[in-house]
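As you look at this complex, bear in mind that one protein chain is not there, while each of the others sits in place.
Moving on, here comes subunit A:
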Amino acid sequence: MKKNDEFYVSYIEGSLGEKTKNRLKKFVFAAILFIVGAALVFALSQKEFKNSSFELSSDTKIIGIYHENPYPMLRVQLAENTYKNVLLLGFGKLSVNPYLKELKSEVGDLNGKKISIEGNLIYYNGKTLIQITDKEKVFLEAQTAFNIPKNELLSEMTLEGEVVDPKCYFGVMKPGNGKIHRSCAVLCISGGIPPVLVATDANNLSEYYLLTDIKGNPIHKDILPFVGKPSEIKGVVEKNEDWYTFKIDVSNIKLLDTPSNIYYDISMQ
């Protein structure tokens, strides 16, 4: 240790000598410099955030035709012959089904029925979802059952992408994908949020596919080992207006040993 004739004792007034004081000042200056430098490095190195939205503090009322494809959706008319299917979600990391249970027990089959829902909108890149937080804000608007367009069979396809939970991906969290978010996505999907495959093409344009089993039934638990990891998935693609459905056999999913493309496409969308 370097020789120091000064000796600081906290309870002895004036024992903090000049040389020690100067050293402390230099240390504090260096520490502040390090703090400012680290703040610059950590803040400036963050990847760009998506321009997705989650209207947590404001409720929006939407009216449309309820249908399950196989996940609960509301077909909302935007203009003449123009419709948008809004994916319905529960509060937190849970399914919407508990919020619809009461109405279903009163009405029976809700498919094709016109209902109104008040909740928090989530939207990004052309897709809209709504979080319902109160079962008292779901109303039947008309007893009449309306026709819902059938799924249009497109083709068998092999797609590469990442399985995400759409609630976080389309707005609740930033980032709502990848390694950091994986545990959350697993909890969301196991809690009843529909799994969605985000596939990005060579031009960095993303498309979204609601995943079902090969018979078109909802899948949750079986897809969990593949959530948040780049994967290659084979299946049959169907289209229902603005949403694709991808019927898959989870035993055919191949994990890819690559970083997910969707890590890099955010700024391009």
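What we mean here is this: contacts are C-beta pairs under 8 Å (C-beta built on N, C-alpha and C of every residue); 3 or more make two chains touch, one makes a residue touch a chain; residues count from 1.
By definition in this document, contacts and distances are computed from a predicted model.
Hidden chain, UniProt protein name from the list "Chemotaxis protein CheW", "ABC transporter permease", "Rieske (2Fe-2S) iron-sulfur domain protein" or "YwgA family protein": "Rieske (2Fe-2S) iron-sulfur domain protein".
Considering the whole complex, the residue from A:35, A:154 or A:205 that touches the absent chain is A:35. Only one residue from A:76, A:103, A:145 or A:187 touches the chain missing from this view: A:187. Looking at subunit A, the residues touching the absent chain are 1-2, 4, 6-12, 16, 19-20, 23-24, 27-28, 31-32, 34-52, 54, 91-94, 173-175, 178-184, 186-188, 190-192, 229, 263.
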